[in-house]
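Removed: one protein chain of the complex. Kept in place: all other protein chains.
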Amino acid sequence: MADYTAAEIMTIAAARALKNDDVCFVGIGAPSAACNLARTTHAPDITLIYESGTIATKPEVLPLSIGDGELCDTALCTVSVPEMFRYWLQGGRITVGFLGAAQLDKFGNINTTVVGDYHTPKTRLPGGGGAPEIATCCGEIFLTMKHTKRGLVDRLDFWTSLGHGNGYDDRLNRGVTTKGPSLLLTDLCIMKPDDTSKAFIVTSLHPGVTRQQVQDNTGWDVVFAENLAETPAPTALELRTLRDINARTAAAHGRSVEA
Amino acid sequence: MADYTAAEIMTIAAARALKNDDVCFVGIGAPSAACNLARTTHAPDITLIYESGTIATKPEVLPLSIGDGELCDTALCTVSVPEMFRYWLQGGRITVGFLGAAQLDKFGNINTTVVGDYHTPKTRLPGGGGAPEIATCCGEIFLTMKHTKRGLVDRLDFWTSLGHGNGYDDRLNRGVTTKGPSLLLTDLCIMKPDDTSKAFIVTSLHPGVTRQQVQDNTGWDVVFAENLAETPAPTALELRTLRDINARTAAAHGRSVEA
Amino acid sequence: MARIIPLKDAVAEIVQDGMTIALEGFTHLIPYAAGHEIMRQGRRDLTLVRMTPDLIYDQMIGMGCARKLIFSWGGNPGVGSLRRLRDAVENNWPHALEIEEHSHAAMANAYEAGAAGLPFAVFRGYRGSDLSRVTTTISSVTCPYTGEVLATVPALRPDVAVIHAQKASKRGDVLIEGILGVQKEAVLAARHSIVTVEEIVDSFDGLHPNACILPHWTVSAIAVVPGGAHPSYAHGYYPRDNSYYLAWDKIAADRATFREWMDRHVINGM
Partner (left out) sequence: MARIIPLKDAVAEIVQDGMTIALEGFTHLIPYAAGHEIMRQGRRDLTLVRMTPDLIYDQMIGMGCARKLIFSWGGNPGVGSLRRLRDAVENNWPHALEIEEHSHAAMANAYEAGAAGLPFAVFRGYRGSDLSRVTTTISSVTCPYTGEVLATVPALRPDVAVIHAQKASKRGDVLIEGILGVQKEAVLAARHSIVTVEEIVDSFDGLHPNACILPHWTVSAIAVVPGGAHPSYAHGYYPRDNSYYLAWDKIAADRATFREWMDRHVINGM
């Protein structure tokens, strides 16, 4: 790796995917870093919305939770949580929903609920929170997660939220007309769904990452795009801006930040 | 008549019926006068709510409409109209709904929609507004209207909002568990529903009003309570307070006020 | 993205014949100026939607703009009935007017469902009211848990929502303060929206965190029209012109007087 970490290029690649006029539903962690990096670089007018009701917020420090004080202080306005889910999410006003995941399959279905059986789980995870409706009501979904075999699995133990279901037109056949997962950013590569099968294929490897490395860390048989690209390395501006954000955040939260 | 008008004693009798801890949904006209008279005499803590979303408002001048500026200026807070109908009315927080009526029958059903046939009406009236749900969601309903044969009719042309329906347990059989009309105040008398039939009976005549006068101005065969009382004449305080309110209102609205 | 353009252009671009349009404002902030501009541009065949048709719809109905009216109370508050509305319903003048009549609770819930992207609204309504007999869009659903039958109405999704508000920021965010009515819901429920405002300000920094603001990306066009709500009022700017409301009863009572007044004060007035 050059002079940046795997987590940094993941966040930077995610930020690059966001556009100036996007209205973005921001999850905590890497999604929050990516969205605020985009806002402070190429997409200054992007609208960031957090589940807690804060609309068009501009935090200087990455929030530890979706309800941090700074989100409200810097927001255009703060609405109640019922209004956030009814008017803004269900009302179809969000162009991009940014989700993290504990477990993900090749169709972008997500499990953040349990490992093992639901009623007698090996590991009880935090749960879906807003994800089940974010995944189906936003225009499209960007996913970011650490690239591990434990995370990218062939079969999920539980579908917390819907991606492309069983692939092909399964999502549409379930009456869900929004685009679903259109981008997966990990710390090794970028994936996009195949037009027909809707299964993720690797479209870009981060600098220094090999195909084998991706396959070794993925729970399903990885398909690589014919025109497999290499993710452009972070620019000085991207890196400096991200590191400023993370430094401010670490200082504010009294510990180092992983992304 | 003594030194007060029929309209004044109607408003004063209506105000007397309100209690200090009532939460009152206030209609325009006589209901508004009665509620504000009560608030400025024996029930200073009464909560007045107008349909426009103004909660616990204390207008110095009677509003011309339920959305007048002063209602918001003097309110504890002003909520949106959807919230007013969902949380405050439908949520069952209103103890007394105060309604006027164009046409009323002996069971307290109200018509403010049409005279004649609905689709080719002789007279098209303003419509129900909030009444259909006020009449069924408030704890109980007080009615005030001018005592005329045209107003108090034997059969309504249209049921805009439900009183006791066809009488007896009809309201309950329709699944409506709130009390319904419990008091009718006109400029001639006070009526209350009979415990069994739920039809209005005259329980008090205003001073100087005869039984014949009531029957001559009522479209149904009037029943008088055995212990028929006489409405106590307005006290000096009641009259002076009401006239102050009306004077301020007339000045503000640039014309005389009928109640 | 909200473009700040003249009212004339906003109406010309966005309001077309045959559309369903909602001019909302619950006694407060009624978008009269925009309504008058729609009349001046001679729009026809409109389905007008409004909880409390006020003088503005009496004028639009009298001028023949409307094919249909969806409403829950049509009157001149504290004065009397709407003469032009009655003439249309009772005598089909200037032409027949189809009406779809609801209660306030129904329309408030219908706008809310529209803003929430739902196809219908559910509420405990119309019990014992003949409105459910004459208004065919009223239906019901049964609660899966208690068996209670509750009323439904279709969500309101106007083609255009028109409101008046106190302020817009330079970027086109819109601030509504005081009696909010259903203005936010109408704009969010509609495909397009026109907002007339008293003034443009640099930004809304320092405002109360829970003030009612429509972000610029939820509004199609903004026009600066000081006094745009007259004769209704704008909280913090000017009071309600009660004399206009009182005088209207006589003006609208007679067809010729009405038409002559409208030509002088509205059609050629600007």
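Labels A, B and C are assigned to the chains in the order they are written; within every chain, residues are numbered from 1.
Quick note on the criterion: a contact is a pair of C-beta atoms (placed from the backbone, for glycine too) under 8 Å apart; a residue touches a chain by one contact, two chains touch by 3 or more.
What you are looking at is a predicted structure, and each value in this text was computed from that prediction instead of being measured.
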Touching partners, among the displayed chains, of the absent chain: A, B, C
Of B:61, B:75, B:99 or B:199, the one touching the omitted chain in the full complex: B:75
Candidate in contact with the missing chain, chosen from A:31, A:59, A:97 or A:130: A:130
Residue of C:5, C:150 or C:253 touching the missing chain in the full complex: C:150
Full-complex contact with the absent chain, from A:24, A:56, A:72 or A:242: A:72
Contact set of subunit C toward the excluded chain (per top definition): 116-120, 122-124, 137, 139-146, 148, 150, 152, 154, 177-178, 180, 208-212, 235
Chain not shown, touching residues in subunit B: 21, 23, 47, 55-56, 72-73, 75-79, 86-87, 90-93, 137
Residues in subunit A touching the chain absent from view: 28-29, 51-54, 63-69, 71-72, 78-82, 84-86, 89-90, 109, 113, 118-119, 121-133, 135-137, 158-162, 165, 171, 174-176, 252-255
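The rule we apply is simple: only the chains that are shown with their structure count from here on.
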Subunit C and subunit B - chains in contact with each: none
Relative to subunit C, chain with the most remote C-alpha centre: A
Subunit A-subunit B separation of Cα centroids, rounded to whole Å: 57
Chain centre separation in whole Å, for subunit C relative to subunit A (CA means): 40
Subunit B residues counted as touching two or more neighbouring chains: none
Multi-chain contact residues (two or more partners), subunit C: 112, 184-185, 212
